[in-house]
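What you see is the complex with one protein chain gone and the rest in place.
And then subunit A:
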């Protein structure tokens, strides 16, 4: 085990996979010479050269479509979309191409592409650089979507994503890049589609994604002082969803809170909530509580932004409502 920052863990995963397989190559805006705006691709240009670590023009729509066919034609592209807020420019290639070609062509193709991006608020980056658009991509059949919350998961899920024969979206979080944690020396692949129990508890289950996992753990510690033992499940894989882990936890605690940083209305939390109602209704002692961003654009002003985004207090309040 080594202690690495989240960004370093991603960097190591890329380096190892590029060393292992010469068909793995990286492209995106400012990923090579600049090393990536969050330094995830730092030093890789020098190690692998411009043929495999490629700066691109600012052309997200075409870059994403190129990843689809370059993957189909035998390479393993890893595309970085600098901000999740730019995903709408990529959406055509995801919803009309990456997710559907294998299906509408009768199972004849494999699209082993990875799209890495980062979202989330709390950095004062304003409405066009702060969103969590998890629901946009998790909505699409034929894709896999992961959202690592820890350095170990960032490392293991990115490696698994690169080796996966399907298109995989890796949703990182801008406030997690400096988070430090233990990462296995090598190997350490994490199966896509498996949730992780971040904290065990008997009274209520908190199902959280990405940075919300850490806020949920903090909330759980505080709630313990009130005598409420919360279980925190880090979903890790948004699609496919580990429904089994969700149902098992609800069967144990009989209370559920879902926490996702995206907008509540038609958001990823809504899907989680519906899944729990459909799959675990008989085990529930109370309605599912849902925590998410308020349904407004993410404002720049620090106090306003704090109000819009879910925080520890909001999660604690939701748990208390669920336990009432």
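Basically, a residue touches a chain if its C-beta (ideal position, glycine included) is under 8 Å from a C-beta of that chain, and two chains touch if they have at least 3 such contacts; residues count from 1.
By definition in this document, contacts and distances are computed from a predicted model.
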### Query
What name does the UniProt record list for the absent chain among "(2Fe-2S)-binding protein", "tRNA N6-adenosine threonylcarbamoyltransferase", "Pyruvate dehydrogenase E1 component subunit alpha" or "ABC transporter permease"?
"Pyruvate dehydrogenase E1 component subunit alpha"
### Task
May I ask which residue of A:141, A:187 or A:303 touches the chain that does not appear here?
A:141
### Message
List every residue of subunit A that touches the chain not included in the displayed model.
### Response
23, 25, 51, 56-57, 59, 61-63, 65-70, 72-75, 92-93, 96-97, 101-110, 141-142, 144, 165-166, 240
